[in-house]
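Only a single protein chain was left out; the remaining protein chains are all shown in position.
== chain A ==
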Amino acid sequence: MAGLSPSERRLQKELMSLMKEPPPGVEVDFDLAEQNLLHWIINMEGAAGTLYEGERFQLQFKFSNKYPFDSPEVTFVGNNIPVHPHIYSNGHICLSILTDDWSPALSVQSVCLSIVSMLSSCKEKQRPPDNAFYVKTCNKNPKKTKWWYHDDSV
């Protein structure tokens, strides 16, 4: 692990443990992450028995060299963005642990689990009510958005 920055050393460990024991329905693109530890793509499957069963999604993680003190930038990418009250059609996710409630004890794995569980508890597939306005006016980086976290039910 010589030559790696502190952020990369931690990400290298996370990558190995995610390869060894991936949470159900979660698979990391290992080769891509190996090439650049600061940019990961995760393939995610909608859990059985939920509204997203049978669907496949792609999550992008971007890390700064301040990780894990700084939260990763996490967005859905690709041609299937989950239709969910907290997920905008441009892939931005309204989830407090990605900004205000981030902790350096969290990890790629725990973020993936939170997102799987957020999808799984969804009762009705719909976009956030302000979707059209948000996607027109937001910054490309969801961390620049001042999120209001008001709904813990989904």
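Just so it is clear, a contact is a pair of C-beta atoms (placed from the backbone, for glycine too) under 8 Å apart; a residue touches a chain by one contact, two chains touch by 3 or more; residues count from 1.
Methods note: contacts and distances are computed from a predicted model.
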The complex's invisible chain, by UniProt name, from "DNA-directed RNA polymerases I and III subunit RPAC1", "COMM domain-containing protein", "Cytochrome b-c1 complex subunit 2, mitochondrial" or "Anaphase-promoting complex subunit 11": "Anaphase-promoting complex subunit 11"
Contact residue for the chain not shown (choose from A:46, A:68 or A:142): A:68
Among A:36, A:80, A:103 or A:117, the residue in touch with the chain that has been omitted: A:103
Residue ranges of chain A at the interface with the undisplayed chain: 5-6, 9-10, 13-14, 66, 68-70, 103-105
